[in-house]
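Of the protein chains in this complex, all but one are displayed in their positions.
On to chain A.
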Amino acid sequence: MDLSLTWAIIILFGIMMYIIMDGFDLGIGILYPFFTEKSDRDLMMNTVAPVWDGNETWLVLGGAGLLAAFPLAYSVILSALSLPLLFMLMALIFRGVAFEFRFKANESERHFWDKAFIGGSIAATFFQGMTLGAYLQGIKVVDQAYAGGALDWISPFSTFTGLGLLVTYALLGSTWLILKTSGDLQSICYKLSKQISVVLLGIIVVISLWTPWMDSRIAARWFSMPNILWLSPVPVLVGLCFFQLQRALQRRAETSPFIYTLGLVMLGYAGLGISIWPNIIPPNLSIQAAAAPASSQQFALVGALIIIPMILMYTAWGYYIFRGKVSKDEAYH
């Protein structure tokens, strides 16, 4: 298979892993304001404390993979989106250290790290969503460099995708908590999940209409023959996942709400991917045109093909070790 294509798939896979994994732990920060008891918050944090660091590593893999296989795309995309990305990183600093600091702070200081965790999770998610929206709208490139302004990333569409991602991560978080907790906390999460999932469906519908309306190429991709036949399963599956999610929440299933939410997220992600394929910098720089020298792609690919499956194995092992409900006495702090 073509080297650049293989790398594009690896990077897309890495970013998807990031979205679903850091998604649910960012979601916990977003949901924090709905729970004010310290013991609830401790428990929520401990559902992800052993894994959040690994989850976030997928973000670094996405960046490093892009730099290794498509340095041109990395340099252009990151300079175009440098402000929202740097804001996102700053937000991730607050929530990342909150995991450790919260448990080491005095009673009087804890509220600060709770707020840092909430604010950091919300801001990181929102700027990630804005970055995504600005990226989908396209990036101006002249002579292999970004040719737009510093604030081009701010638009109604990117603001909407920012909010959309907040809702997405909140649903991942609440269904994750259904899986990992019990009692009152879990009951509240059932209620929250129902409400959040309806909002998410609305957002998916709006983005599905907004993107083709915004860009005729995306419209052509989805609504021409025979694409429309090939791609029609995507919206159908979205509807099915949503319906199943509602039923699962109704009968208070514990695992399947999270699974159906993952389904929704992956379908949404696939939908966006289909819209911009095969470009790496929308609207018109293709994966092939931005490729690193073959010697770079080959060298890194050897490692990726051997090591990523190993990573997946021990990551799965880690999740297996920490399977089941989280109890109050599990922290090491």
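Annotations for the structure displayed:
In this text, a contact is a pair of C-beta atoms (placed from the backbone, for glycine too) under 8 Å apart; a residue touches a chain by one contact, two chains touch by 3 or more; residues count from 1.
Just so we're on the same page, contacts and distances are computed from a predicted model.
The chain absent from the displayed complex carries the UniProt protein name "Cytochrome ubiquinol oxidase subunit I", chosen from "Quinone-reactive Ni/Fe-hydrogenase small subunit", "Alkaline phosphatase", "UvrB/UvrC motif-containing protein" or "Cytochrome ubiquinol oxidase subunit I".
Only one residue from A:50, A:212, A:235 or A:283 touches the chain missing from this view: A:50.
Within the full complex, the residue among A:6, A:79 or A:244 touching the omitted chain is A:79. Only one residue from A:202, A:233 or A:303 touches the chain missing from this view: A:303. Think of the hidden chain as still there; on chain A it touches residues 49-51, 53-54, 56-57, 59-61, 63-69, 71-72, 74-79, 81-83, 85-86, 89-90, 92-94, 96-97, 99-101, 104-105, 144-146, 150, 292-293, 295-296, 299-300, 303-304, 307-308, 311, 314-315, 317-318, 321-322, 329-333.
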